[in-house]
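Yeah, one chain of the complex is gone here, protein chain that is, but the others are all in their spots.
This part shows chain A:
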Amino acid sequence: METTIGSKSKWKNKEKGAKKKSIKKTIIYVVLTLFAIVNAYPILWMVINSFKSEQEFSVNQFGFPKEFVFENYVNAWKAANFDILFKNSIFICLAATVVTVLIGALASYFLARFSFKMNKLVYTLFIFGMIIPIHSTLVPMFILIRNLGLLNTPITLLFPYIAFNLPITIFILTSFMKAFPKDIEESAIMDGCGVFRTFWSIILPMSRPAVATVMVLNFIHNWNEFSFALVLINDPNLQTLPLGLASFAGQFTTNYGAQMAGLTMTLVPIVIFYLLLEKEIVKGMTSGAVKG
């Protein structure tokens, strides 16, 4: 993309051009660095200050801590019952993600590879879910879950999480599976493979890249979800991390150190997850967002 000066230009021009180019590059780097600082500094500020004592925080907010105080972490961990929150979040996240991707992939397989009367209708119905604002469903969801006797159970959140992640899951997987050549299954069926066997041993393994993307997207959605958890869960023993964190911060409004330690503990796992799987996340976000 760099502009190159034609070889016929005179040496003088070339030098001038190079100088201009390096000034431009410098400006670009300055702007990008500023952007990066604005993005990262709030988070870094919080992480760094989570290691400071209350006194040090109030006099020295910008520097590194003189000595690292881990007491904030101990206090936050105990006060917010982080062991319970982590356990709940990990369970709900994993369970909802696995179920969504499995049943979503199965449905995608039939939608992508078979022609039947209702195919288009069913697909459109699923995709429609991407435009439902979930807040419009909070009230009826609460009543539905209550009527089913499912309020405040360890599996309560699975139902809305699965239902609302299916659209994007099916959308991404269907478009991926549609691209496979037809003869793959034909030869499998010739060899006597049943439909489900073909799905499990051929289509699913072949969809690995898309499945990875969808898994990661599901996991992040579920890990961060707040609204359904807020409405459907009020037993402190069943709260997920975002919910527990919100109520913890409400009680510890003046204990900044503990608050920041709690935030850092919630933040670190998802940041590591992001850095490890960035490619998948970005792929999923763009295919989901640009196309729908």
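Operating definition for what follows: contacts are C-beta pairs under 8 Å (C-beta built on N, C-alpha and C of every residue); 3 or more make two chains touch, one makes a residue touch a chain; residues count from 1.
Throughout what follows, contacts and distances are computed from a predicted model.
Comparing "Sugar ABC transporter permease", "Hydrogen dehydrogenase", "Dihydroxyacetone kinase DhaKLM complex PTS-EIIA-like component DhaM" or "Tetratricopeptide (TPR) repeat protein" against the UniProt entry of the hidden chain yields the protein name "Sugar ABC transporter permease". In the complete complex, the hidden chain is touched by one of A:172, A:220 or A:238, namely A:220.
Residues of chain A that touch the chain left out of view are 1-3, 25, 28-29, 31-32, 35-36, 38-40, 42-43, 45-46, 57-58, 61-62, 103-104, 106-107, 109-111, 114, 116, 122, 125-127, 129-144, 159-160, 162-164, 166-167, 170, 194-196, 199, 220, 223-224, 226-227, 230-231, 241-243, 245-246, 249, 256, 259-260, 263, 266-267, 270-271, 273-275, 278, 281-282, 285-286, 289-292.
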